[in-house]
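Structure provided below as structure tokens; questions to follow.
What you see is the complex with one protein chain gone and the rest in place.
Moving on to chain A:
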Amino acid sequence: MSYAQEHAASGHEEETFKIGEMIEHHVVDSHEWHFATVGHTHITLPLPVILYIPGQGVEVFSSSRFHSEGFKDEGEKQEHTYKGFYIDELDGHLKNTDASLKFYDLSITKNVASLFLSAAILIFVFTNIASAYKRRSGQAPKGMQSLFEPIVVFIRDDIAKANITGKDKHGQPMYEKFLPYLLTVFFFIWFNNLLGLLPGGANLTGNIAVTMFLAVATLVTTHIRSNKYYWGHIFAPPVPPALWVIMVPIEVIGILTKPISLMIRLFANITAGHIIILSLLGLIFIFKNALVGGVVVPFVLFLNGIELMVAILQAYVFTLLSSMYIGSAVEGHESHDDLGH
């Protein structure tokens, strides 16, 4: 952002290509969904701004209010103030001219819209598959069913069953309790990673708010059914009590570092992938040379292929690590000793 500020301050001409701004515009969240700019015309879907102001209720208006009437040019910022609200150029957050006004920004931003879209796709796809199982009961899978079945079976057998051992008090395998969460997380991350790779797509899984929520969800899921062995391992580790002074803080920090690593891993992997692709494509506009495109485009194509792999890989890694954390919290005493801790 500071890069763009510099340019604005030094009074560069509007047409100058600002790669930092371009990348940031693509990677971060926004109050409107910008698809493309043809000439000087923006193809933009304005999204609703929803503000909860304690004591005053809910304020809803279109994000197009932030633009002045004749909004056309790329260089023009969403700097128009509506009812005292404006978008801060420095951090992108919604602010009010009256700094003392307390309000909560619950707007349907680009990422939130993409989130709704992905949720709709996920529900559509998987309820369809579920109905296919009912309709074609006892028959071999077909179409989407046979595409996703191996993945579902893989998550069940090689992620959930392999890492979450033991049985609950009703004698049911423990992993069955966590399978819906693991499946949802896996497909949520995978589908959103793929949606983010589409041109004009939102970078949802590369947003720290989303990965933070997912990491917290795993943290909560891990501890909701944790047993006494897990807590015993943390507060009374099987080491000489003299070492507890060192071990207990380390174990307690370990509880938090696990979700933090989950949060940063997903966020950084997805965002970095987007930034690399955008930077390479930006080279074409920096050099203003079609020949550069001849070199960059095949390479970007290659990187896009890698990103497709990263999309499923990161979903797999997140789900696998989540299941391992859950597994360590619910496993019984017997298997606990086998690990040699």
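Operating definition for what follows: a contact is a pair of C-beta atoms (placed from the backbone, for glycine too) under 8 Å apart; a residue touches a chain by one contact, two chains touch by 3 or more; residues count from 1.
Quick note on the criterion: contacts and distances are computed from a predicted model.
Among the names given as "Cytochrome C", "ATP synthase subunit b", "Ser or Arg-related nuclear matrix protein" or "Carbohydrate ABC transporter substrate-binding protein (CUT1 family)", UniProt records the absent chain under the name "ATP synthase subunit b". When the omitted chain is restored, the residue from A:Lys134, A:Lys169 or A:Lys228 that touches it is A:Lys134. Checked against the hidden chain, the listed residues A:Met22, A:Ala162, A:Ile208 or A:Ile234 yield one contact partner: A:Ile208. Touch with the hidden chain on the side of chain A covers residues 1, 27-30, 50, 91-93, 104-109, 111-112, 115-116, 119, 122-123, 126-127, 129-131, 133-134, 137-138, 149, 152-153, 156, 176, 179-181, 183-184, 188, 207-210, 212-214, 217, 271.
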